[in-house]
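A single protein chain has been omitted; all remaining protein chains appear in their positions.
Up next, chain A:
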């Protein structure tokens, strides 16, 4: 199991177990994490699963694909650390990952 911490827009952290092979978005939904809507169910088609990857993790998590970068145009307050959490696969290398959810998704 890979531990993932979601910090909500008010600063409250929630740490949960992510299943390797699933996505960060799915991990959030399975654990009823607020602040992730995932309207399209992970198809990279809605940008309502937007998260900010914490600085120490941006390199490990990597940068968005072309398709994801395009979809990020439909998210609000996009920063260099922005990712769509349905496009981040959970793996043992990401154990301890910290992401923050934005104030508003859609």
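Just so it is clear, a contact is a pair of C-beta atoms (placed from the backbone, for glycine too) under 8 Å apart; a residue touches a chain by one contact, two chains touch by 3 or more; residues count from 1.
Following the convention adopted for this analysis, contacts and distances are computed from a predicted model.
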**Q.** Complex member absent from the view - protein name from UniProt, among "Anti-sigma factor", "ABC transporter ATP-binding protein", "Ferredoxin--NADP reductase" or "Ion-translocating oxidoreductase complex subunit C"
**A.** "Ferredoxin--NADP reductase"
Q: For the chain that's not shown, point to the residue among A:2, A:23 or A:48 touching it.
A: A:48
Q: Kindly note down the residues of chain A that lie in touch with the hidden chain.
A: 39-40, 43, 45-48, 69-70, 72-78, 103-104, 106
